[in-house]
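One structure is given below, represented as structure tokens, and several questions about it will come after.
Complex shown without one protein chain; remaining protein chains in place.
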Amino acid sequence: MAGNTIGKLFKLTTFGESHGEAIGGVIDGCPAGLKINKDFIQLELTRRKTGPSFFSSNREEKDEVNFISGLFDGQTTGAPLAFVIKNINAKSDDYETIKEIYRPSHADYTYDKKYSIRDYRGGGRASARETVARVVAGAIAKQVLEQSQIKIIAYVSQIGSIKLQKTYKELDFKTIESNFVRCPDADTAQQMLDYLEIVKNNNDSVGGVITCVVSLCPIGLGEPIFDKLQADLAKAMLSIPSVKGFDYGSGFDAASMLGSENNDIFVIDNNQQITTKTNHSGGIQGGISNGEDIYFRVAFKPIASIMKEQQTIDRNKNQVTLKIKGRHDVCAIPRAVPIVEAMAAIVFTDHFLRNKAYLFDKK
Amino acid sequence: MAGNTIGKLFKLTTFGESHGEAIGGVIDGCPAGLKINKDFIQLELTRRKTGPSFFSSNREEKDEVNFISGLFDGQTTGAPLAFVIKNINAKSDDYETIKEIYRPSHADYTYDKKYSIRDYRGGGRASARETVARVVAGAIAKQVLEQSQIKIIAYVSQIGSIKLQKTYKELDFKTIESNFVRCPDADTAQQMLDYLEIVKNNNDSVGGVITCVVSLCPIGLGEPIFDKLQADLAKAMLSIPSVKGFDYGSGFDAASMLGSENNDIFVIDNNQQITTKTNHSGGIQGGISNGEDIYFRVAFKPIASIMKEQQTIDRNKNQVTLKIKGRHDVCAIPRAVPIVEAMAAIVFTDHFLRNKAYLFDKK
Amino acid sequence: MAGNTIGKLFKLTTFGESHGEAIGGVIDGCPAGLKINKDFIQLELTRRKTGPSFFSSNREEKDEVNFISGLFDGQTTGAPLAFVIKNINAKSDDYETIKEIYRPSHADYTYDKKYSIRDYRGGGRASARETVARVVAGAIAKQVLEQSQIKIIAYVSQIGSIKLQKTYKELDFKTIESNFVRCPDADTAQQMLDYLEIVKNNNDSVGGVITCVVSLCPIGLGEPIFDKLQADLAKAMLSIPSVKGFDYGSGFDAASMLGSENNDIFVIDNNQQITTKTNHSGGIQGGISNGEDIYFRVAFKPIASIMKEQQTIDRNKNQVTLKIKGRHDVCAIPRAVPIVEAMAAIVFTDHFLRNKAYLFDKK
Partner (left out) sequence: MAGNTIGKLFKLTTFGESHGEAIGGVIDGCPAGLKINKDFIQLELTRRKTGPSFFSSNREEKDEVNFISGLFDGQTTGAPLAFVIKNINAKSDDYETIKEIYRPSHADYTYDKKYSIRDYRGGGRASARETVARVVAGAIAKQVLEQSQIKIIAYVSQIGSIKLQKTYKELDFKTIESNFVRCPDADTAQQMLDYLEIVKNNNDSVGGVITCVVSLCPIGLGEPIFDKLQADLAKAMLSIPSVKGFDYGSGFDAASMLGSENNDIFVIDNNQQITTKTNHSGGIQGGISNGEDIYFRVAFKPIASIMKEQQTIDRNKNQVTLKIKGRHDVCAIPRAVPIVEAMAAIVFTDHFLRNKAYLFDKK
């Protein structure tokens, strides 16, 4: 079974290559009667595209989304929503020189071996450009989630070794978009920017971490034993290009904690509702949302395309020196913020519908 | 869609509750004609059961697996393999006193809210006892993988703050089973054991990390864009009870690395084969195995059932003091080693078959 | 992908061979909180088992269903429902003589070729005994459907060339169980019985047709374009052993009708509801239930095991004369009535949940 579909009830299938005619997707399972806000979708696409002018790649795409089907009078009809974003500014000539070369830590080699044929232009199907389709689907998912109250917010919490020291509760999410690195803490953001300047001058790239917070999630999302909420989130995140790790709640830190530290004591809040004193569980217990904030971290490796010269191998096993042309991101993490949100929105919409299917008044 | 099935071509569906009649599973998609080594399955079940006598829970189960279907003359027939492991030593009375109580950081509360009804005996469906079915399926998956040469080995690399400082290449995997903590380094193992003694005396529990290494994996496993090998591994691992995080290759460390550090330079090895100088990619590039070792880490939280007194809430929102009866593991990480291996084996078998379906000589 | 699962939200996986330890199944996706009436399940199993004493096979099975998981205090918990029915009266020795022989119009040959190994005892996985698991799942599905008002009734409408001439509207369904052939018309039933007597005396078997009527189905079930209600019904019916055809509404007769004859004119009924004057659509338009009765026919071939001597071939391509031992049904159609109902119930439950997942108040 090929792997270009994600979700069970809210199902996204994507298609398209970096330098093909278009990137696109089909959403099957979007509830009918939803008024689609296209401006919002465009806004999300812009967030994905935007980074600090001097850190971003030089490919300029309008990223206008065109819906081919599934909408009538601006509303979803229950039919599949197909959409495309044209590739306009693809300069395939840039890639002619490297069509035989396996770029280090790219997918060139594995695609070649798996499929015996490879669209080498701009990374083909393996390019991060594919994520525009995820962002469109995520923007629609976010609109479905408005039916409940679920809110999904992500931000950059680490670039290189510079880590945001505050927890998400201490941050003002409104400031996320106020700086180029999408870090909601002015001091840390400045340190990150300064550091990126150095990395850029060294013709290098650097990794980082995105933290995502999902609030107001109803109790009950997640389908044990295998489709636990955290399991589907992990899969969705690890499917994003360059992602190397995922943890939620106390995460990897839980490994060095005692049970008495990590356990979340149940208490009654001021509204006489059950809540927990701490939230090391990250809003999920037994694979099911418990009504607390869900938060998780996504680790990204540095972009593999660096401006430094690198040694590598070509298809014919010749040693070659690679000097990547064009300009590439020094750090893609800020631009990945809307992608993380989009994938989370798809997972939550899917689980929202999955949970709803089984809820009914018993006789 | 409910969530008790994992895999697409090698599909495992599990069932059973901690104190029900049995735990079991159905494997649909095991190739026909495979001679099943039942002793090996029983050995794997014993590995899951075994821990240091004084750290383990006092439930004594024989864990004998009985195959109901799918075998004929000891071979798989292509029909679904159904199996059960009886629950013999379940003492449900122990749980009578806590049937109304929400134990901290357990699934009691979320199951109650999601399903409105809950089998409270021993954690019911949410109990880690469910993992016996995973171990059986994993043991069969390992036997399918003998068709290729894939080898899967896991070990404990951290307990509490005690971390194994060596990389997997510096270790002798033959020593994994030589100590109670399944750590293939005698000194570190001793430190872990000493530390567990302290934790135990404090009536507490502690978390840890398991590292898993998959070697001799053929190039080409993994199905972009969503069913990347690391994505399906992440999902499988996060579906294990108590797991809080996953990373592979350079993982979370990649966040603070430069591209020039993290990139794996392609070189030609002594056999004139393409290989990489380093392996920060963790054997996966673009979601597809590249022939190098695949390695990943799985973070576990401390067991939620501790012997200390804890404050909590019951179904009727009364505050209660919880003192868990019986004896529970101080640290389940060593026992989770075969579970991590089993889930990995299921994922690799599934992807091995998925890849094979599309391989053929083109005209 | 192996094929032992049916349904998307109400998912049944079956396992077991005719002469193995047991036949069983796992239902994943049964809503929680349903009080299961086990007597009703047992009743359905008895309907499947029962036929006229002198027409039925001599295998006497108690067919007691044992639920391994998913029930607590007699209610579904949302966890998978696993169940087994033991094979007690299997006499495998009867089959020893034919283990190398390919019985005409049985699955011996194809199983041998597909899987290279075959459980020849009693037909193994290909035996109609497997349908006990379908009947159990169908009985549970019927109980889920009580949440809506959907009623599913099947009866025998043809045996050999003896056809029931009345439409389902002219019949009294209460009389279905009043005769051995499950035909709700006394005269036709008697003709069928007389005919079966002749067939029996000739050591032969004979085919037939079952008609199924689903009433009170809510409008809106069915998921275009591929999972149309009739498409999923057709698949479910054709998956039953010996089934050779399916049609619904005007069915094959529609081929010789004019549009002006076949079209169902919309009218307003006495309750001011929209209905249709005729119902050639069989209650489904555009793949979606329209609130009218859904009715369909299922054609069965004669049982392949006949008492007459037959020429055939064995594994080694030797010509052999086959004289089947034991006693076999002359006509399995009456016993297939509860199987057709069960498969219909599974399809309707699945679509009931699928439809419900997408229904919500739009903002």
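Quick notes on this one:
Per-chain residue numbering starts at 1, and chain names A, B and C are given in the order in which the chains are listed.
Please note the rule applied: a contact is a pair of C-beta atoms (placed from the backbone, for glycine too) under 8 Å apart; a residue touches a chain by one contact, two chains touch by 3 or more.
Here the structure is a predicted model, which is why all the values come from computation and not from measurement.
Of the listed residues C:K35, C:K62, C:K91 or C:K308, the one in contact with the hidden chain in the full complex is C:K308. Chain C meets the missing chain through residues 1-6, 8-9, 14, 102, 104-107, 109-111, 113-114, 125-126, 130, 158-161, 199, 202, 204-209, 219-220, 222-228, 230-239, 241, 243-252, 254-268, 272, 274, 276, 280-282, 284-290, 297, 299-306, 308, 310-313, 317, 319, 354-355, 357-358.
Residues 1, 8-9, 29, 31-34, 78-79, 146-147, 224, 353-354, 356-360, 362-363 of chain B touch the missing chain (whole complex, contact as defined above). Counting the whole complex, the residues of chain A in touch with the unshown chain are 1-5, 8-9, 11, 13-17, 20-22, 24, 26, 28-29, 32-33, 66, 68-70, 72-73, 75-82, 84, 111, 114-119, 124-125.
By definition in this document, only the chains that are shown with their structure count from here on.
Separation between the centroids of chain B and chain C, computed from CA atoms only, is 39 Å. Averaged C-alpha coordinates put the centre of chain A at 46 Å from the centre of chain C. For chain A, residues that reach two or more other chains under the stated contact definition are 1, 8-9, 224, 354, 357-358.
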